[in-house]
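Every protein chain of the complex appears in place save one, which is left out.
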Amino acid sequence: MVEKRAGRTACKILQNRQIADGIFEIVLQWPKILHRPIAGQFVNLYCSHKGRLLPRPISVCEIDEDKLHLVYAVLGKGTAEFTTFQAGGLIDLLGPFGNGFSLEGKPGRALLVSGGVGTPPMVELAKQLKARGWELDVVCGFRSQSYLVEQLSRYGTVHIATDSGTEGFSGNVIELLDHEALSGDTLFACGPGPMLKGVQTWAKAKGIPAQLSLEERMGCGFGACVGCVTKIITDNESGFIYKKVCKDGPVFPAAEVLFQ
Amino acid sequence: MVEKRAGRTACKILQNRQIADGIFEIVLQWPKILHRPIAGQFVNLYCSHKGRLLPRPISVCEIDEDKLHLVYAVLGKGTAEFTTFQAGGLIDLLGPFGNGFSLEGKPGRALLVSGGVGTPPMVELAKQLKARGWELDVVCGFRSQSYLVEQLSRYGTVHIATDSGTEGFSGNVIELLDHEALSGDTLFACGPGPMLKGVQTWAKAKGIPAQLSLEERMGCGFGACVGCVTKIITDNESGFIYKKVCKDGPVFPAAEVLFQ
Amino acid sequence: MKLAVNIAGVELKNPVMTASGTFGSGRDFEPWIDLNRLGCVVVKGVAATPWAGNPPPRIVETWGGMINSVGLQNPGVEYFIAEDIPWLRQFDTRICVNIVGRTVSEYVAVAERLAGEDVDLLELNISCPNIKEGGVAFGVQAEAAAAVTSAVKKVARQPLIVKLSPNVSDITEIARAVEGAGADGISLINTLLGSRIDIWKRKFILSMKHGGLSGPAIKPIAVRMVWQVAQAVKLPVIGMGGIMTGEDAIEFILAGATAIAVGTASLLNPEATMQVLEGVESYMRETGVEDIADLVGIVK
Partner (left out) sequence: MKLAVNIAGVELKNPVMTASGTFGSGRDFEPWIDLNRLGCVVVKGVAATPWAGNPPPRIVETWGGMINSVGLQNPGVEYFIAEDIPWLRQFDTRICVNIVGRTVSEYVAVAERLAGEDVDLLELNISCPNIKEGGVAFGVQAEAAAAVTSAVKKVARQPLIVKLSPNVSDITEIARAVEGAGADGISLINTLLGSRIDIWKRKFILSMKHGGLSGPAIKPIAVRMVWQVAQAVKLPVIGMGGIMTGEDAIEFILAGATAIAVGTASLLNPEATMQVLEGVESYMRETGVEDIADLVGIVK
């Protein structure tokens, strides 16, 4: 018998404010009936607009005693709707889901590499790693404006790259990694596909074991629809099998992910 | 060129409270950009639930200087949703629509006959008639619990019938009309189909000219979809033509309505 | 920015049309919109003689849509010619007449009667699911669709658009059939046959049991069919089905529609056509599109 879980739960919104251009932080009262999430997991948020029924998966940014911090970018209609939600109101949530980052192994030096809204999950991850005695370099790429840097600085050295060059290093995170000659015993990354592909190549070249957190469009978030798949390298005819980002992931060993 | 009208308008909700079992009064701030409604007209209210797109037509109950009073019964999912709307919030509205009651003619004695949620439009009607010098008998039928009686009493004598006999006369409005031997120079009625059919017969027998306000499911409310029709007696092969309740009505001369 | 489009030789000032049966002949919308700004008014189905339509209830709501069984109530072509053409001609917009019939000869009669009249386009409605007599039968069989198309084409003096039913196994088969029979354009989709039951009264809500499903719920089916038809024929395609916004309209245009029609959205908001037009314009501005024609069917 598997452990029972609470279903869709209306969570109280404690705060919902813009923290950068088109980037919002929403803080939810975390109900005790829900499992406590770990770094790298995500929750499903649901719209009020009953034309939009599918979940919006959002990564755990930080979890306090009883507060869940999420940071979301306004990408489409659903996240735009979330910006209208007011503190004091409710938002429907299911989760947490996903495997989360693996924090096993003897503490050493860790590289955390993120791009855009791949940055939020780095906060809880950094916090957990530091608590386990790791030393951290956090390398974050943004289009032009950084966020969450203050939180991340609590746990390690933050290195910023922007495409526009308006903040920190002008260029992408791979270039910054090289430019600052950063290295480590392990690497964690989250961000857009092309960036992760770059990280995969970079880490392989350096011989650093890496974990990548992937994104895919989801129908359920808990393994039922087989909608959210990604190619995982396998020794078969086609060279891969499809695994579910929501349940087998979102975090995969970098060496196993087959990018196109 | 026809007069321009304002489109769908989010109106401020000033009050939304239960006034009887399953019956709510909602008071809206009436925006100046909208036409001022007359007795017998209705407005389209819209749900927030974006699965429910069609209008909910609700009759004008009373219009003050800048406040519109509506009274609605919780019938299905849409009106149930309306009960959750809070004062201070907004509700989408289009209108007012329909022809309204005709108040022409020399003042005399008027009979107002209503059943259930056919009662709300009687309030503004009674107010207008009284202002024009009419004497009124208002005959209202309810299942078991009356509402709006206080408002109506301001303008005329109110006679109540309930199916259950818990208030006033035990029976229907036609029985009550006969029981109290009421009469008048003109009659206005609003209520469920079977009641209106009874009123039609009754008024015809007494030779009292009558106006009936009808209900039908609506796609638009302003004449475009030809969805909301009712049979109007015509001298053709079939004996009727379909007219639109939303635009040609909702008020029709009783003599013209063909009930099945 | 060029918004004008050409449908079978008729220039529309912009690609925004009204969907037949959701706009009457436009009178009901005059309080809200400037009809001069419409690319084309497609009027409610016109028959050779007045049609009474179906008994109420004719309308029922569904999730993200509605079902109607109006049954093509209309006052007939003579009334239309006498009243609606002069009224519509006050405005600088195109007129497209949606033609309905129960038999081939009834369709032909309307087209014939309109031959000398001042209208710009004809739209052959072989797809309305709301009449028992058969309109829809023409729309679901390729031979029947071709037969009525070529019969009407013989007498028509205006370009002939044929409006297809989505209630078919293979929409491209019907599209090719009407292309072969001489159609000058294709419009789609008409409504999908659907129904709702009142579980408390234990009967169908609509008097006719079934009716035509429209609204945003059906948009994905419409986009798919418009794309398929645009791939299958050379004719201009007019796309519709659930368009609520300019972005929806762009989706149809990218799928292959030269023009689009706004239906149910106009019932829910009488200003919908204008909002769609403005949405199309702002998409073009934002993405730097000079000519709307550059978007038509570019998604393959």
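By written order: A, B and C. Residues from 1 in each chain.
Simple rule for what comes next: contacts are C-beta pairs under 8 Å (C-beta built on N, C-alpha and C of every residue); 3 or more make two chains touch, one makes a residue touch a chain.
This one's a predicted model, so the numbers in the text were calculated from it and none came from an experiment.
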item: Residue in contact with the excluded chain [from C:159, C:185, C:216 or C:236]; value: C:216
item: Candidate in contact with the missing chain, chosen from C:96, C:168, C:188 or C:259; value: C:168
item: Omitted-chain contact residue, chosen from C:62, C:93, C:125 or C:187; value: C:62
item: Missing-partner contacts on chain A, residue numbers; value: 1-5, 7-8, 46, 50-55, 94, 216-220, 222-231, 238, 241-242, 247
item: Sites on chain C contacted by the missing partner chain, in the whole complex; value: 62-65, 67, 140-141, 167-170, 192-197, 199-200, 202-204, 209-210, 213, 216-221, 223-224, 227, 242, 247, 250-251, 254-255, 283, 287, 298-299
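The rule we apply is simple: only the chains that are shown with their structure count from here on.
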item: Approximate Å spacing (C-alpha centroids) for the pair chain A, chain C; value: 46
item: Centre-to-centre distance between chain B and chain A (centres being mean Cα positions), rounded to whole Å; value: 56
item: Two or more partner chains touched - positions in chain C; value: 63-64, 216
item: Contacts with 2+ other chains: residues of chain B; value: 50-52
